[in-house]
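A single structure is presented below for examination.
A single protein chain has been omitted; all remaining protein chains appear in their positions.
Presenting subunit A:
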Amino acid sequence: MIKINTGDSRPIFRQIVDSIRRQIATGELEPGSKLPSVRGLAMQLTVNTNTVAKAYSELTAQGWVESRPGLGLFVSKPRKLFSDREQERRLNEAIQQFINQVIGLDYDAGQLLERLEREIKALEKGQGRSAGNE
């Protein structure tokens, strides 16, 4: 289920992208399953169709889903999306971003690690599509 929070600092199209990627990573959306149509998702979420279209084109560009002409968008088979080097760079960027965001918050290292571990384990519970590790 995709949830949209207005008032989030992420724009809505980004929330849709993140949410679908997470569903794919946890196996909630399996390879080959069909995404709702642009109009269908727009209606379901009450968001502009252009916003959904933008999210879908980003997911397609990143290789998470693929378009079958006339049929719609389908979740792609797991495959390595990035080179080792690019993967390393992205991981580093994500970590730095995380650090910058939590640096001003009142949690110690133990608490932060515990929370991270819980979130990451939740991803692995599914079929364990780990984009890039196959």
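For the reader, a short list of remarks on this structure follows.
Going forward, contacts are C-beta pairs under 8 Å (C-beta built on N, C-alpha and C of every residue); 3 or more make two chains touch, one makes a residue touch a chain; residues count from 1.
Note that in this section contacts and distances are computed from a predicted model.
Hidden chain, UniProt protein name from the list "FAD:protein FMN transferase", "Proteasome subunit alpha", "Peptide ABC transporter permease" or "ABC-2 type transport system ATP-binding protein": "ABC-2 type transport system ATP-binding protein". In the complete complex, the hidden chain is touched by one of A:Gly7, A:Gly32, A:Pro69 or A:Gly110, namely A:Gly7. Residues touching the missing chain, restricted to subunit A, are 4, 6-13, 39, 42-43, 45-51, 100-101, 103-104 (touch as defined at the top).
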